[in-house]
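Note that one protein chain of the assembly has been removed; the remaining protein chains are unaltered in position.
Up next is chain A:
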Amino acid sequence: MASLRDIKNRITSTKKTSQITNAMQMVSAAKMNRAEANAKSFVPYMEKIQEVTASIAAGSKDVGHPMLTSRPVKKTGYIVITSDRGLCGGYNSNILRAVYQTIEKRHKSSEEYAIIAIGRKGRDFFKKRNMNVILDIVGVADQPAFAEIKDIASKAVGMYSDETFDEVHLYYSHYVSAIQQDVTVKKLLPLTDISTSSKLTSYEFEPSAEDILEVLLPQYAESLIYGALLDSKASEHAAVMTAMKSATDNATDLINSLSLSYNRARQAAITQEITEIVGGAAALE
């Protein structure tokens, strides 16, 4: 049985850990709320741009644009959104496992794919395995502005346009609720399935439908990436919150059971002392 002092030390250190995890939980809860609000304020833009894109793409079937038509796939791009830090439960490993398995299954050599990593965890994971990471961005703010991501988004879209990639997939974690986040795979390019719920309008184009698509489609694809980033930020904070909550709960359980054995040990020590005194007194008589 551990000594009294050992148990006491463990109780103190577990208490300190639980204070930290508790603080982290509250910080992530606050960040999650803000990230959720950010994701919500992005919705009107996304809906609008989707509606317009769908209207144009549906209204002018004869207008061909490279971003709308599939071509034979020689090289696939994977955009993977992860967090910069750990301590978030299975958040990163779920996404990375999904990407890793897909790549293992689909591709024979590293010539056939390339990875664009957003977030340190994803970058390090793929770099360590010598997989083809061509672009990475780390240190994205908790409340990312569109400007921060625009550069990498337009590069990714540009690589599709100049035929570096023939298709682009987006892997991120979709925020369902504070306790549920799903790994989501979206085919970003080519944009073959643009759907919208609202009714389609037929527009006049100024100067022409082709010119509009030229401006609109890259912007649409970039905003899809940004939307995914906002979504995964909300998931990240939710995942950290859940992980830290269970860490705090575990610490509390541990402290309880440790206190129990501490008290037992203390009692045993006292009992023994009394027995010794009584025994000693009896020996004197």
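We take it that a residue touches a chain if its C-beta (ideal position, glycine included) is under 8 Å from a C-beta of that chain, and two chains touch if they have at least 3 such contacts; residues count from 1.
We take it that contacts and distances are computed from a predicted model.
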{"item": "Protein name, per the UniProt record, of whichever chain is missing from view (\"Acyl-CoA dehydrogenase\", \"ATP synthase epsilon chain\", \"Phosphate transport system permease protein\" or \"ABC transporter ATP-binding protein\")", "value": "\"ATP synthase epsilon chain\""}
{"item": "Option touching the unshown chain, where A:E111, A:E163 or A:D211 are the choices", "value": "A:D211"}
{"item": "Residue of A:V52, A:L87, A:V138 or A:L254 touching the missing chain in the full complex", "value": "A:V52"}
{"item": "Residues belonging to chain A that touch the chain removed from view", "value": "41-42, 44-45, 48-49, 52, 56, 145-147, 150, 201-207, 211-212, 214-216, 219, 222-223, 226"}
